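Only a single protein chain was left out; the remaining protein chains are all shown in position.
Take a look at chain A:
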Amino acid sequence: MNGYIHLSFIDLSLAVSLLLLITVLSVILSIGIGRTVIIAAVRLVLQLLLVGFLLLKVFAVQSFWCSLLVVFVMMLAASREIVARLKSGVQWRWSLGISGTVTGIVTLIVSFVALNTALRPEPWYDAKYFIPLTGMILGNVMSAASLSLKGLLDMVQREQKVIEARLALGHTRRETFNPLVRQAVVMGIMPLINQMSAAGIVTLPGTMSGQILAGMNPFDAAKYQILLLIIISSAGIMAAIGVSFLAVLRLTDNRDRLRIDRLFK
């Protein structure tokens, strides 16, 4: 990547004025999205500038523990987000426990593998690679885990009677919950599967576009993108399976009973 384009604040304000124009248009046409758009845009600018500044500092320090702390905070935020997307009747402690455990384990394992095999920066925890990679993995882990967990809990709540009927007929916990787990995992990984199948044909994935824009050769950018998509998809699939299994484990007990009370208020 030689000589990427440096953006000045004037360039940024030009982009912002485009958004302002849209907002003015929205007021004139009374579509009523002006406020929402402005709030979102202000958050975007502030959050990203802050993160950029923070990362600058972290990259300069180049300490393993410092990077790990940043990653840990990101994981906490992701787990909290998973819980926030669930319905209000769910016990937050246990759902946070489940999503946090899965998010943490999957993200660390996958980024460790990726950093030590495919990317190999020196040292392997080089913040310049460690943090953005973990961030990308986390984003996908979060959306897969969130969709699966929400899907599973909704199904269990909706199909309580069916689950109890099967258990009463002497079906094992596994026989009873397997179809639900399968459905929940499919719900969680669908966006990832779609993303993989459509990559390059319908869309140029973000990293590849970004790197081409930044001056990388398209073929190298494609290889890079393949690597990243495979890494983040594996992480997402692992997370979807992980949360579904842990949730079923929590929702049942050693006598194969359905224990709605152990995850719902």
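The working rule: a residue touches a chain if its C-beta (ideal position, glycine included) is under 8 Å from a C-beta of that chain, and two chains touch if they have at least 3 such contacts; residues count from 1.
In this section, contacts and distances are computed from a predicted model.
Engineer: Missing chain, UniProt name, options "Acyl-CoA dehydrogenase family protein", "ABC transport permease subunit", "Universal bacterial protein YeaZ" or "ABC transporter domain-containing protein": which is it?
Structural biologist: "ABC transporter domain-containing protein"
Engineer: Among A:L56, A:A168 or A:I201, which residue is in contact with the omitted chain in the full complex?
Structural biologist: Counting the whole complex, the residue in contact with the absent chain is A:A168.
Engineer: Which listed residue (A:G89, A:P123 or A:P179) would be found touching the missing chain in the intact complex?
Structural biologist: A:P179
Engineer: Could you pull out which residues of chain A are in touch with the chain that's been left out?
Structural biologist: Those residues of chain A that touch the unshown chain are 159, 161-173, 179, 253, 255-259.
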